[in-house]
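The structure's right below; bear with me while I get my questions together.
Showing just some of the chains, left in place.
Letters are used for the chains, namely A, B and C, taken in the order the chains are written, and counting of residues starts over at 1 for each.
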Amino acid sequence: MPVITIAMDQISEEKKKQLVENLTREAAEITGYPAEFFFVYVQEYPEENIGVAGKTLKEMRSKK
Amino acid sequence: MPVITIAMDQISEEKKKQLVENLTREAAEITGYPAEFFFVYVQEYPEENIGVAGKTLKEMRSKK
Amino acid sequence: MPVITIAMDQISEEKKKQLVENLTREAAEITGYPAEFFFVYVQEYPEENIGVAGKTLKEMRSKK
């Protein structure tokens, strides 16, 4: 019944598959719950919706 | 002031209306708070962003 | 695989049971997913950790 959520910027479908697979595998092994008990939610945000140090990711990246 | 969030895959507008109405009604009745105090957020995710048992929902459904 | 979270102040164990039962039943009926697919998390907060209209619930209630 554990629920893993990862909030971040937008990523490829392949990376989402890997996150779902690997985060579930590690957490199942550590907690002792079978993988079937785990839900994972990949919460993707546009760069203008994420703030780091008071600036949006979009602002930070456009300045580079 | 309670906040109900439901995370799931994508659903119709009609089902969202029903979720908002029924979850609020049940929770208001149980907790004793008036319906006006409740916020509901329906968090919809694409099938490739949800993992069950280490596979994305998209992978699971495409195999059927 | 839907996950229902309800954030609110502290409540009795009996009310938590009812919330888990009724919110799951309603959401299962509306979405068509079996009840077995649902997880519910009751997120309880002390009154000093909840804010409404810029005041903590504790401040608001102590003034009454």
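Following the convention adopted for this analysis, a contact is a pair of C-beta atoms (placed from the backbone, for glycine too) under 8 Å apart; a residue touches a chain by one contact, two chains touch by 3 or more.
All values derive from a computational prediction rather than experimental measurement.
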How many copies of the chain make up the whole complex, given that 3 are shown?
6
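As a convention for this text, only the chains that are shown with their structure count from here on.
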Please work out the Cα centroid separation of subunit A and subunit C, and write it as a whole number of Å.
24
Could you state the distance in Å from the CA-based centre of subunit B to that of subunit C?
13
Averaging C-alpha coordinates per chain, one finds the centres of subunit A and subunit B separated by a number of Å equal to 19
Using the touch rule from the top of the page, what residues of subunit B touch 2 or more other chains?
7, 50, 52
In their shared complex, at which residues does subunit C touch subunit B?
1-9, 11, 15, 18-19, 22-23, 26-27, 30-31, 50, 52, 57
Within their complex, state which residues of subunit C touch subunit A.
1, 3, 39, 41
Help me check something: in the complex, which residues belonging to subunit B touch subunit A?
7, 43, 45, 48-56, 58-59
